[in-house]
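All protein chains but one are shown in place.
The block that comes next holds chain A.
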């Protein structure tokens, strides 16, 4: 048995230490908002926050995050600026990639609270959205940044 700290709750898991975090979250803990798509850290859809940093859970061994706080999209409050902005800008189409992109955004805005368009482009160039919601993702990131600034961080 190993113990993971997911969204503020300690969860016991019967999984091998070398298993990818992605599959432990999905298979063992039933947290299916973390998406499998490529399995090689290429698409970004399995992104979670590990101690606040966006990481691709398909290439993170579970044994390496036993001491860490793991946050999935369920771990963000419903009124989190990123969630509010994603609804306000009507971002998702199929929606499958969005939890990963939103969590990447949370990490990004913690590093760049007031990003330029170029910084958004660079950050998001490593995420795949097959539906093509990019124009709205960009607007939502800008809106979330503004909301966060108004809320005083």
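Note that in this section a contact is a pair of C-beta atoms (placed from the backbone, for glycine too) under 8 Å apart; a residue touches a chain by one contact, two chains touch by 3 or more; residues count from 1.
Keep in mind that, in the parts below, contacts and distances are computed from a predicted model.
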Which of "Cell shape-determining protein MreC", "Aldehyde oxidoreductase domain-containing protein", "ABC transporter permease" or "Tryptophan synthase alpha chain" matches, in UniProt, the chain that is not displayed: "Aldehyde oxidoreductase domain-containing protein"
In chain A, positions touching the absent partner: 16, 19-20, 23, 26-28, 30, 32-33, 35-40, 42-43, 45, 72-74, 78, 83, 86-87, 90-99, 102, 120-138
